[in-house]
Each structure stands twice: as structure tokens, then as C-alpha cells.
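Right, chain A next:
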Amino acid sequence: MTASSNTDFLLAIENLSVSFDGFKAVNDVTAYVDYNELRVVIGPNGAGKTTLLDLICGKTAASDGSIRFKNREITRLPEHRIVREGIGRKFQTPSIYENLSVYENLEVSYPAARGVFGALFFHVDETIDARIREIAESIFLGDCLDLEAGLLSHGQKQWLEIGMLLIQDPELLMLDEPVAGMSVKEREQTAELLKRICRDRAVIVIEHDMEFVERIANRVTVLHQGQVLAEGPMSEIKSNEKVIEVYLGH
Partner candidate 1 sequence: MITLTRRLVGSRSDLAALLVLAAVLLVVMPLTLDIFRLNLVGKYLTYAFVAVGLVLCWGYGGILSLGQGIFFGLGGYCMAMFLKLEASDPVTTAIQSTPGIPDFMDWNQLTELPWFWVPFESFAFTLFAILAVPTLFAFLIGVAMFKRRVTGVYFAIITQSVAAILTILIIGQQGLTGGVNGITDLRTLLGWDIRSDGAKYLLYFLNAALLLACIVAGRYILSGKVGKLLLALKDKEDRVRFSGYDVSNFKIFVFCVAALFSAIGGAMFTLQVGFMSPSFVGIVPSIEMVIFAAVGGRVSLIGAVYGTLLVNYGKTAFSESFPELWLFLMGALFIGVVMAFPDGLAGLIRSERLRRVFGRPPLAAVTRTGALAARDPAPPAASASADAALPHAPTGTDR
Partner candidate 2 sequence: MRRHIHLRWLALAAALALAGGATAADYPTAEVNTTGLAVTDDAVTVGILHSVTGTMAISESGSVEAEKLAIKQINDMGGVLGRKIEIIQEDGASDWPTFAEKARKLLVNDKVAAVMGCWTSASRKAVLPVFEKENGMLYYPTFYEGLEQSKNVIYTGQEATQQILAGLDWVAKEKGAKTFYLIGSDYIWPRTSNKIARKHIENVLGGKVVGEEYYPLGHTNFGSLINKIKLKKPDVIYSIVVGGSNVSWYKQLKAAGITSDKWTLLTISVTEDELLGIGGENAEGFYAAMKYFQSLDNENNKKFVAAFKEMWGDDSVIGDVTQAAYLGPWLWKLAVEKAGSFDIDKIAVASNGIEFTGAPEGYVRIHDSNHHLWSKTRIGRIKKDGQFDVIYESDLVEPNPFPEGYQ
């Protein structure tokens, strides 16, 4: 494991690499994310964006390099431990429990009774109930609590998944294409939601929709072939020659 210095950043990724059968999907990436920052990761297909998130949340094991969260090494922690450290991850395709209701989806995601025996004797008290309803309101699903989640629209499912993360109150939230497949109106609502969310926490977003990116991003990281091509405010990135060549140009 690479020895690394202490940082003041929330998330410090240093010299991170992973290879699949010799193919380096993420190659020597170094990046830092600050507290309460909204970072957008862009890049063409196959640039390693999703893999980067997989590495951070422990879904994929790194071949080399380190990831530290609040100065704590999390590179080798199992997924659920990383979540408990305060990192939430939303997947590219809405990943919710289709055969549970919206309420139950949120209930199951509530960060209590995470052990087997805790869960065995768990019941929803008033505080938890209030919290579930509050989150449901904030993700525009206050009226659909009893609806089976599988019956929600695609956009609503995306929101529900975000809600399931919010209820855990993570310090770092990672969203993989949160507006893919959404209508224009839903996009606006989502942008508003994101802005609200990152008041109290850092957010990493992978997004293709440049217009959407411009609306929300503080800083942008551009990945290309597993490496960081450029990083900076959106205005800078837009005029970066290399970025234009590989990504924005077409």
C-alpha cells in the first residue's frame, strides 16, 4: 500500500489503479474531494468513471494506490464498513427494492439495527417514522409511501434511491448518472434536489449531460482511458484543448 500523507480533504485518492486481466481500467489516478464540494466526473464511455466509484465504495478491489476518507484508509474495507464510515453510492441504473413499498424501501435503508440480532428485534418508532416521511417529502415521493416501488416511474426510482442514501445521512454521496432517462421537468427537480443535498455533504456525480453538469458543478474531473485528463472549474474545463479533443469535440 502506498504510504501517503495526512490531508485536510474529505476524500483523498492517491495513485489509484486497477486492472482487469491486464487492462488498466483506472490508471494511477490521484484526486481530492473537499468537504461540502460537489464534484462532477465526466469522460467518454470506457474512461473509468464508474470503476472509480466502484473502487471508492469497495465494490472493486484496487490493484494499487490508496483511498482515504477523513484521513482513514478505506481501501481494503468491506463495502458495508465503507458505507458506515459515511459514504453512500447510487448506481447507474436505479437500484431499489421493487417488491417493497416506498416506505419499506426507506425503512430498510434507515441506519439502525444493521446487525442480525438488532434487525430481529427492530421496530419503527416515532422518530424513525418521522424521518422516513421527511425524506420522502424531500424526494418528491411524500404521496406514494405505500406504493410498491416497482410501480414508480424511472425518474421516481432514481429519486427513491437518492432518498435511500439520504436517510443514512452520508458525508460523501456518489451518484452515477442521476438524471439519465429523466424528463426535462424531472431533471430540473433533480438539480434542485442535488443543490439542496450538498449543503451538508460532499457529492460526486458522474454525468454525461453537459447542460446539467454546468448547472450543478463546482469542480469537474475529466477522465480519459483510466487517467485524469484535466481537473478544474467547468469554465476552465470547457476551454481545455485536450478535453475538447477527446470528449467535448464530437
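To be clear about the criterion, contacts are C-beta pairs under 8 Å (C-beta built on N, C-alpha and C of every residue); 3 or more make two chains touch, one makes a residue touch a chain; residues count from 1.
The candidates were selected such that all candidates are chains of the complex that A comes from, given by their letters.
Since this is a predicted model, take the numbers as computed values, not measurements.
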Which candidate touches chain A in this complex: 1 or 2? 1
So, in the complex, the side of chain A touching candidate 1 is made of residues 25, 45-51, 57, 59, 78-80, 83-84, 88-89, 91-101, 104, 107-109, 111, 113-116, 119-123, 146, 148, 150, 154, 161, 164, 168, 177, 180-181, 206
